[in-house]
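As you look at this complex, bear in mind that one protein chain is not there, while each of the others sits in place.
For chain A:
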Amino acid sequence: MRGATRLTWAVGCATAVTLAAAGCGGGGGGGAAAGSSAGVVRAFWTDPQNPLEPSNTNEVQGGKVLEMTFRGLKRYNPDTGKAENAVAESVKTDDQQNFDIRLKKGWKFSDGSPVTAKSFVDAWNYGALVTNKQVNSYFFEYIDGYDDVHPEDENAKPKAQKMSGLKVTGKHSFKVKLNQKFSLWPDTLGYAAFSPLPEKFFTDHAAWLKKPIGNGPYKIDSYTQGQSMRLSVNEKYAGPDKPKNKGVELKVYTDQNTGYTDLQAGNLDVFDELPAGQLKNAERDLDGRYINQPAGLLQTLSFPLYKKEWQTEKAKQVRRGLSMAINRDEVARKIYHGTRKPASELTSPVIKKSGGYKPGMCGKTCTYDPKKAKKLIEEAGGLPGGKISITSNVDTGSHRQWMDAVCNSINNVLDKSDACSVNPVPTFGEFRKDIADKKLKSLFRTGWQMDYPLIQNFLQPLYYTGASSNDTGYSDKRVDSLIDQANESGEQEAVKKFQEAEQIVLEDLPAIPLWYQDGNAGYSDRVSDVRLNPFSVPVFTDIRVK
């Protein structure tokens, strides 16, 4: 009998739970839709990877917030990608190395404190100092004294706390000395890493991180990490692009497909990370409320030039042959449904022709020509070692699919079934480690997301001898000297010199240009005027809510 009573108790308990569940159910239903108020844009978000400090944010999700809450000296025009003065009144130089910067008066942070020269200098010093562990600290590497605050050696301690090249000369002016001539440097200042920071960032860092304060068109009302962020219009904003809506609510989604379903159901307004599987349906599903715009992202296929067999003249001919054996157009259409465009040079359409983008510079080398490809490779004595492999991480971006397609394309050209094989690496971290350790013996994927829309950014970090992202180990004296000359000359001249350098790189072909990646987004019928800036971040200030 004893056991029986216990069983009764258990059943009773289960019933109680059900009743409680049903009871709560009545009150909680429909709460999701009622949460947002009129005039507010509801946008897709995922948790930013790093804390939301400007010099520690290097991906789109954190970038979204910074674009809304901060304005630096310059801002990239969302349409043209040109760097235009924002907080800066003027940036002047006579020798391409010493810059005089004057700020506009009247700019304020959303907490009411003024934006001064010190706000910039302190922020940049913070970003550069190695012990602050900021992933974007390399942005400050051209400023004189960077080596003292951020020594290259892993174990070295910083010799100084501040960069000697930064000098505050007045409340609204400061001087910058670079450690080399760099004529396009003022145009790099639109990147979020160069944002000013308020006093509070330094005095109460923990509180600032919980609710960042900036000088941009929006201010943060509430921020629940991993769930949502609500932003409203910053009344103290001094810039010209005042928001055309009442605010933005960023909602964290666990999965892109859920975001897409929510967009279709009308619970989400702006969605900028369409899942790859939906790309071919998006235009129809959303009744044309779908945008596809060039982004500053180029995918290339790199060769391990640090290996002997890839250094010879014959290997160069093989590289050209391989480039001609890839049917870029078909991959872009069939696998990416037009969200990638075949690349014919090493920059990106977002920098525009005035900025150095020159379609077709690669010429025949980047055009699919199976007969010529086969001839070139065979004349050069075939592939080094008889076969090649392509390595990439396969956790994102449909990399596995295009690698298979490219390999098939190469195998068909060479009439062999095993000339090219795919070597998938499970995670991005592992793949990067293999690249950093120079472990890869054959071709590998390299993607480049621009830091700022300048031709310099597509060449110098990648192909200058010993540069930070020169993964192929490419080194050419002519290229180095042309890049140096470009940095010393005025803006117009600089672009030409960079293009000359690019031409040489394309002839040597340390990396095969594959395709330009587009940014895409969908939006609900509740909003209009949605577009993306050159970094594929939605321009929230322009969005109108019906």
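By our rule, a contact is a pair of C-beta atoms (placed from the backbone, for glycine too) under 8 Å apart; a residue touches a chain by one contact, two chains touch by 3 or more; residues count from 1.
Criterion: contacts and distances are computed from a predicted model.
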item: Candidate names "Tat pathway signal protein", "ABC transporter permease", "Glutamyl-tRNA(Gln) amidotransferase subunit A" or "Ring-1,2-phenylacetyl-CoA epoxidase subunit PaaC"; UniProt protein name, chain not shown; value: "ABC transporter permease"
item: Candidates A:39, A:114, A:151 or A:239 - the one touching the absent chain; value: A:151
item: Touch criterion as defined above, residue of A:448, A:474 or A:498 at the omitted chain; value: A:448
item: Sole residue of A:98, A:261 or A:489 that reaches the chain not shown, by the stated touch rule; value: A:261
item: Sole residue of A:59, A:418, A:507 or A:525 that reaches the chain not shown, by the stated touch rule; value: A:59
item: Chain A, residues in touch with the chain not shown (by the definition above); value: 3-4, 6-7, 14, 17-18, 21, 24-33, 35, 47-51, 58-59, 130-131, 133-135, 137-138, 150-156, 209, 224-228, 251-255, 257-259, 261-262, 264-265, 267-268, 395, 426-430, 432-433, 435-436, 446-449, 461, 468-469, 471
